[in-house]
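To start, the structure under review is shown below, and the notes come after it.
Removed from the display is one protein chain of the complex; every other protein chain stays in position.
Coming up: chain A.
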Amino acid sequence: MTNPERGRSLLRFAAPQNFYPLAGRLAPWFAASAVVLTAVGLWLGFFVAPTDATQGQVYRVIFIHVPAAWMSMFIYLVMAFWSAVGLVMNTRLSFVMSQALAPTGAMFCFVALWTGALWGKPTWGAYWVWDARLTSQLLLLFLYFGFIALTRAIEDPRRADRAGAIIALVGAVNVPIIYFSVQWWNTLHQGASVSLTKAPSMATTMLTGMLVMALASWAYTLAVVLWRVRPMILERERHTEWVGAELERAAKLSQTAGGRA
């Protein structure tokens, strides 16, 4: 790192007692951005963007389907990243982060599959086909379920962390398979309209709406995960001094609030 002072100050937040208040301060901002971005994105998607020449109105599902599908893949990669960091560095917070991400990833994965099915019926003529894209995305949902079930089923948190980390790392293989499935094999699912390697093949207002919705799903994920990680940190660290002090402070706050009411 070029600036050791700055590096140290950021690494400070790897410690649970520093990350806990930071998460609490950041979450409302991300939540507020998520609300604003979703409102703007849906307005662009449903009122500003034109209808599609071949599909008509039904294409508007992309404003939810595509950001959800992107997010479901990205969250799994982030989970795998934190799992690897946890395994290598033995950091306490990393495993907690990957476990806090899993339910949101599973939710986005389900939304992508569900909206895709609703779109598939009028467009393809079938809710579901077993092509490589759809099947590998379904596998991702099962990986999320497996990760959540396994980390919840093992009592000892250290063993639960390790078992979950291994599922997260092994399952990460599936993410490039989902992404490239439409290039590697003949699939019914169409290829990517938006990618880093070529110009997007969709009208500008449609693209803008979709990207705003993608940002909204980022903000939503950050807000929800930061909120979810806080009680998880408290539970893990319940025997430490700082959690005792934190709980005392919270109890005092609620007492004064109760007295006022």
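In the analysis below, contacts are C-beta pairs under 8 Å (C-beta built on N, C-alpha and C of every residue); 3 or more make two chains touch, one makes a residue touch a chain; residues count from 1.
Note that contacts and distances are computed from a predicted model.
Asker: Consult the UniProt record of the chain that does not appear here and report its protein name from "Integral membrane protein", "Multiple sugar transport system permease protein", "Cytochrome c-type biogenesis protein CcmE" or "Chemotaxis protein CheA".
Answerer: "Cytochrome c-type biogenesis protein CcmE"
Asker: Which one, A:113, A:172 or A:243, makes contact with the chain that was left out?
Answerer: A:172
Asker: Please pick, from A:79, A:111 or A:206, the residue that touches the omitted chain in the full complex.
Answerer: Answer from the full complex: A:206 touches the omitted chain.
Asker: Just the residue numbers, please: which parts of chain A touch the chain that's not shown?
Answerer: 50-55, 59, 62, 84, 87-90, 122-126, 129-132, 169-170, 172-173, 177, 184-188, 190-193, 201-203, 206
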